[in-house]
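Below is one structure, written out as C-alpha cells, with a few remarks after it.
Of the protein chains in this complex, one is absent; all others appear in place.
Chains here go by letter, A, B and C, matching the order in which they are written, and residues are numbered from 1 within each.
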Amino acid sequence: MTTAAVPVAGSRTGKLGLDPAQVRRARELAAEVGRPVVDLARSHTTVAVERATLRLAGLNGADAEGIPWANRLVDAVRDQVGLEHGVCLPVWEALRGGGYRDLTDLAAHAATRTVPFRIPSGAASVRSEASARAAVARGIARIDERRREREELVARWGNPSGPWIYLIVATGDIHEDIRQARAAAQGGADVIAVIRSTGQSLLDYVPDGATREGYAGTYATQENFRLMRAALDETSAELGRYVRLTNYASGLCMPEIAALAGLERLDMMLNDSMYGILFRDINPVRTFVDQRFSRQLHARAGIVINTGEDNYLTTADAVDAAHTVTASQLLNEYFAKEAGLADGQLGLGHAFEIDPAVPDSFRLELAHALLARELFPDAPLKWMPPTRHMTGDVFHGYLLNGFFNLAGALTEQSILLVGMMTEAVVTPFLSDRDLALRNIRYVLDAAGGLAEDFHPAPDGLIARRAAHVLGEAVDLLGDIRGRGLLDAIAAGTFGGMRRPPAGGRGADGVVARADGYRNPAIDLLETT
Amino acid sequence: MTTAAVPVAGSRTGKLGLDPAQVRRARELAAEVGRPVVDLARSHTTVAVERATLRLAGLNGADAEGIPWANRLVDAVRDQVGLEHGVCLPVWEALRGGGYRDLTDLAAHAATRTVPFRIPSGAASVRSEASARAAVARGIARIDERRREREELVARWGNPSGPWIYLIVATGDIHEDIRQARAAAQGGADVIAVIRSTGQSLLDYVPDGATREGYAGTYATQENFRLMRAALDETSAELGRYVRLTNYASGLCMPEIAALAGLERLDMMLNDSMYGILFRDINPVRTFVDQRFSRQLHARAGIVINTGEDNYLTTADAVDAAHTVTASQLLNEYFAKEAGLADGQLGLGHAFEIDPAVPDSFRLELAHALLARELFPDAPLKWMPPTRHMTGDVFHGYLLNGFFNLAGALTEQSILLVGMMTEAVVTPFLSDRDLALRNIRYVLDAAGGLAEDFHPAPDGLIARRAAHVLGEAVDLLGDIRGRGLLDAIAAGTFGGMRRPPAGGRGADGVVARADGYRNPAIDLLETT
Amino acid sequence: MSPDLTLPEALPEALAEALPEAFPEPPALPHTATTVRPYGDTTDDGMVQLSFTLPVPHGPRADGAALQLARRMGVDRPMLVHSKPIGSAFTFFVVYGPVLHEVDLDTVSVIEREYPLLSAKEVNTAIGERLGRKLVVLGACIGTDAHTVGIDAILNIKGFAGEKGLEYYRELKVLNLGAQVSVPDLVRRAREEGADAVLVSQVVTQRDAHLTNVKELAAELRAEFGDTERPLLVVGGPRFDPDAATELGVDRVFGRGTTPADVASYLVHALVGAPA
Partner (left out) sequence: MSPDLTLPEALPEALAEALPEAFPEPPALPHTATTVRPYGDTTDDGMVQLSFTLPVPHGPRADGAALQLARRMGVDRPMLVHSKPIGSAFTFFVVYGPVLHEVDLDTVSVIEREYPLLSAKEVNTAIGERLGRKLVVLGACIGTDAHTVGIDAILNIKGFAGEKGLEYYRELKVLNLGAQVSVPDLVRRAREEGADAVLVSQVVTQRDAHLTNVKELAAELRAEFGDTERPLLVVGGPRFDPDAATELGVDRVFGRGTTPADVASYLVHALVGAPA
C-alpha cells in the first residue's frame, strides 16, 4: 500500500532503552480503556454517519438554499420514522416503491415532506437492503479506484526521499489557496493541508460547491477537494513528484468528509478521537461514533490519518501535560487499529510546544519526540511546530522553527508540519511559507545524517525524561481505566478541557441503533 | 591568572579518536616551520616596535597635525643614526645630555631636527640603557597593575558561566559605540569588540584622542580605549558581571596598540601572525617582527589573543581549505608560546563558513570545530559566525547564526562571536545585535547539556572528516617545512593570497638589528 | 619611511575633525526633543527593514518595482538586499534603507492607563463601598472564534502572568460563556444577567473578522439597551489597535499582554468611579 512509503523508524529505535514490559502495559491499558467506547460506537449511529452512507450511494449536491440533499433526506426520514434502523432501509424502500428518478429526486420530494417513509420488514427489508448495498458498493468501489489511482501516480512520480514536508494554506478562498499551494509545492512542499474556515466544524452539513469566503481557512467541500486535487495533480506532473493533499475529517460532519476525501482522492486527513470533544465542544458520544465510521473509510481509502494531540499543548503546559499526549496517542492507536487502519496509516500527532524559556527546553523536546518515535516505530508520526510560544518577534520565531525542524530530523519524525514565523500574527503569507520551506530544507540538508551522532546519554536528562513521561502515561491510563474514558474527559484530563458526556453540540444527532439497524457501508467496510 | 576562567575543553575531549602520534607530529612540524621565523623576529626591529617601546616609557600624545610624538621621535632618530641599535640608546643619551624636560619635549625638538642624536658607547651606553630601562619599566609596571586590577574586578564581579558571548560594535563614532556597547552588555554580551575603521591598519601611526569619524569601524586610539573601558566598567558594576573589551593589535602599529591595550586594560586583542600579510598586504618580515613583540606584551598584560584563521575562509573555500586553518592554528600556537603566552591566552580562531548548500554542511562544521577543540583542549577557542554565505535574506541568516551557535555549544567552543543577520548588508544595527543576543541565549539555554548526547559515530562522517583534515594539515606543514614559511606565503598557501617576502606595505620600517641593539622592553618582558 | 608619514586618502581630515574634540559630549538629540527617527547604528540615520512580496515574476522589473514601493513608503535610497522568486508569478524582497519620515512624540496618541492600577483588595473595597452590590461581568468569544485562552486568562481564577483572574475578585460576578457565542445570544444573556460589563475576545483577524464582529455587537447592544443603559463594552485580543475604541463603537480596547488587574482597575474606573 502506498502509505508504506511514509518514512518510519522501523528498526532504528532503541536509543532510549525503554522498558518493554512498561510499553506492553501501556498498550494493554489503552485497549482496556478503549473497548467500552468502541462498544458505544457499535451500538449507535448519528445523522452524519447516515448522511455519509447516502453520499457513498451517490447522493450529492444541495438545494437552492445550499442545504445538501443528504441533510434533507436524513432529516425527513428521521422526522417520520427515526434513524434507529438506519437511513438505508426506509430510503431504498421508498425508492423501490415510488417512481423517483434517483436519490436526489427522492431527497427533493422528501424535503417537501411528500414522501411517506417506512421501515420495511421481511423480504421487503432484504430487498431494500440489497439495493442499498449495491448503491453504496458503487461508492466504495469508487474509493477503491481512487486509491489504486494514487498508488499508480505515486509509483509513476515517486515519494519524497526524506520526511514529508507538510504545509498549510488558509486563505479562505479556494482559488487563492490553489495559487499558494502550487507555489508551496514548487518550493518543496510534499503535503498541502487546506485549513478550514473557523466555523465549519460546527456546521451540521457539508457546504456545497467551490467557495471563496472562509475566515482563516477554506470550507471543506467536495468541489473544493476536487479543484485542489486536480491542481496538485497538475503540479505533481510538472514536478515529477506526487504532492499529497490533506483536509480535516473532524467536527460535526466527520464521516461525510471522510467519504468525500476518499471519493476525491485526498491522501491524509486530520482525524482525532477526541479533538472535536475537547476543542469544539462536540458531544463525546457523537464524536466517538462518527470517528469509528470515518476511520473505517480512511482505512479503505488508504488515507493516512493525523491525530491532534498537539492541540493539548496549546492549552496545557507541554512539560506538565506531556504524558497526556502519550496516553492519547495510545488511545488513538487503539481506536484506529480497531477501525482497520494499518500502522503505516497512523500519523499520530505531537508537538514542539515547550516554553523556550525553560532550561534545556530543546533537550526535553528531543526526549518527548524520541519517546513517540520509539513507542510507535512503524507509525508515520506527525511532528507539529511551535505555536503557543511563538510571538511577534518573527526573527526569533524563524529560529525556533529551525530548532523544531532539527528536532524532527534528529528523532526521525515522518511528517514535518512546517512552522510559520508569523504564527502569532496572521495566517501564513505566501512568503512565510516560502521562507519556512527554505528553513526546513537548510536544516534537513545541513544536518544530513546527524541522527547517527545523536545518542542520548544513558541515564542522562533525555532518557530519564522519556521514561518518566511513559510512566506518567501508564499511571494516567490506569486511572482512566478505573473511571472510564468519558468520565476522564469530563474531568479535564486532556488539554485541561472539561466535557461532560451528555453535553456538547450535536448530541441530538446521536441515535441508539435498534436491533434491525442496517448500514451496508459499515458491513462492506468490515467485510470486504 | 584571570584568563584561566575562559571555558576550555580540559579533559572533556576524545570524541574524535584522533591519533596522538599524528597530533604530536603536527606540533613538531609547526615548531620546525616557525623556528626560522622566530630567528628572523629576534634579529630585526621595526619602527613600530621602537615606537611601542617609547610609549611604554611614557611618550604619549601627538603634535598639532595629529602626528604622534612617538612617530616624530623615531623618525628623527632613524634619519640621523638609524634604528639598528634601537631607539633607546640614542634617545636616552640625548635626554641625559640635553636638558629636555621629558620625552615629549625631546620629541618636539627632534621634530624640528634640532636634536643631535648619537649611539653612545661604553659607560655612556650602559647609563643610557639603564635610564631607558627604568622608564620602560614604569610602563610595564603600569601594565602589571592594570592586569591585577582586572583580576580584582573579575574576582569581584565574576566571569560568565557559559561560553563568552562576543559582540562587535562598529559605528565609527566612539560615542555611538559606547551607547551600543552598553546596550549589548545589558542584553547579555560578555565581550565587546570595537572594530576599527577601514583605513587604520595601513596607518603607520596610532591616531590620538577620541574619534567620531571612522568608516565601518572606529579608530583604535588610547583615548578611545580609555573611554570604552571606563564605560564598560560602569556597566559591569551595574550588571555585576565583568564585561571584557577587545580591539585589534594588527596592522602597521601592532606593537604600539598592544602596548596601549595593556596600559588601558583591554582584555583580549585580535592578533594574528599572518593576517596583516595576507589581508592587508603588509610586509611579511615586518609582521613577524611586530607580532613577536606584541605577543610578549599581551602575555604580560594577561590579554587573551584572538587569531584570524576565520579570515582564510572568506576568500578560500571552507571545505577545501579547512586544513590551512588547522595548520595556521598550530603555527599561531607555536609563535604565541614562544612569545610567552599561556595556553589559556590562546584564542585560536576558526569559523563556520561552509557553503550551506553543501550536503551535510552542519555535520562538516561540527567535524572542523571538534577537531580544533580536541587539538587545543586548553585554549579558549574563538568560534566565528558565518559571513561569506550570509545573504540579504536576513531570515535565513538568523537561522544560520542559530546553527552556528548550536555548533559552538555542541563542540564546547570558548568564545562565541555572535553573528549578525545583516552581515551581508550593513555593519550591525543596534537591533541586529540585540536579536543576535536573543538568538544565542535561546540556543545555549535550550540546548543545555546537549553536548553530552553528541557522540560522532566512530568512523562516521564527522570522525573521518576530522582525521582527514588533520592529515592534510600535517602534509601541508611538512611541505612548508621544506620550502620555508615565507615561501609558502608567497605561493598563496593561506587564504589564496600570494605575498612575496620583500613586498607589502611597511617593508621600509623593518631594520636588521646591529650587534649593539638594545631594547629594554624586550629584555624586561623576557626576563621579569 | 618618509618623515611626514604617508597617509591613506581621506584620513587626515577625518582625524583632524576628531582631534579638537578631545572629550566631546554624547551625540546631540534629534533636532527637537520630541521628534525622533529610527535608529540603525547612528542617531537619526532613519534605518528600517522591510519585507514584502509582489505579484510580479522575478527579475529586474520586479526589483525596480520593489524599489519604487520602498521609495513611496518614504525610504530614501532603498537597498534591495534580497529578491527571490516564489513560484513563477511572485517575488519576495527584503529592503533596507533610511526612512525620511519623523515621528512627532507630542502628537503620538498614547493609550497610557488613564486610571490607577488597583490591587484586588482595592477593587473589592471600591465596588463594595460605592456600588453596594456585585459588579456583573459577562465574557465571551464571539462569532466563530474559538480562541478562549485570552479571555480565560482575564476571567478564570488561574489568571495570567502570575495574576489571578477576575473570578478571584470577591465583588465581581463573572460569567464566562466561552467560545463561538453568537451576537444575539450574547445580547440576550447580557439582558438576562443584568450585566454591567460585557467583555469580548477576538483573536482571528483574517478578513477583518474581529472588526466586523465587534462592530456588529456594539450596534446590537445599542439597539437593545439604548446608548445610556447599555453595559460597558470592552474588547480585547492581540491584534487590536488600542486606539480604535471610538471607531469600533466600544468603550475600551485591550491588546497584547493585558493582565486581569488592568481590566479590573478599568472596570472600577469606568463603572464605580475613583476610590476614595
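Quick notes on this one:
Methods note: a contact is a pair of C-beta atoms (placed from the backbone, for glycine too) under 8 Å apart; a residue touches a chain by one contact, two chains touch by 3 or more.
If you're wondering where the values come from, they're calculated on a predicted model, not measured in any experiment.
Here is the thing to keep in mind: the chain we left out touches A, B, C in the whole complex.
Across B:128, B:236 or B:431, the single residue that touches the chain missing here is B:431. For the chain left out of this panel, the touching residue among A:102, A:508 or A:526 is A:508. Considering the full assembly, A:211 is the residue among A:211, A:345, A:387 or A:519 that touches the omitted chain. Of the options A:345, A:427 or A:519, the residue whose C-beta touches the omitted chain is A:427. Think of the hidden chain as still there; on subunit A it touches residues 47, 62, 65-67, 71, 75-76, 78-79, 170-171, 173, 175-176, 178-180, 197, 199, 202-205, 207-214, 219, 223, 227, 391-395, 422, 424-431, 508-509. Touch with the hidden chain on the side of subunit C covers residues 8-11, 30, 36, 38-40, 43, 47-56, 60-61, 64-69, 72-74, 77-79, 81, 90, 99, 101, 103-105, 107-112, 143-144, 180, 182-184, 205, 239, 241, 243. On the side of subunit B, the interface with the absent chain consists of residues 170, 172, 179, 182-183, 186-187, 197-199, 202, 215-216, 279-281, 314-315, 392, 424-427, 429-431, 434-435, using the contact rule stated above.
Definition applied: only the chains that are shown with their structure count from here on.
Computed centre separation for the pair subunit A/subunit C is 36 angstrom, with centres defined by C-alpha atoms.
Note on chain placement: the centre of subunit B and the centre of subunit C lie 47 Å apart, centres being C-alpha means.
For this pair, subunit A with subunit B, the centres built from the Cα atoms lie 60 Å apart. Multi-chain contact residues of subunit A, defined as those touching 2 or more other chains: 435.
Residue numbers of subunit C whose C-beta contacts span two or more other chains: 84.
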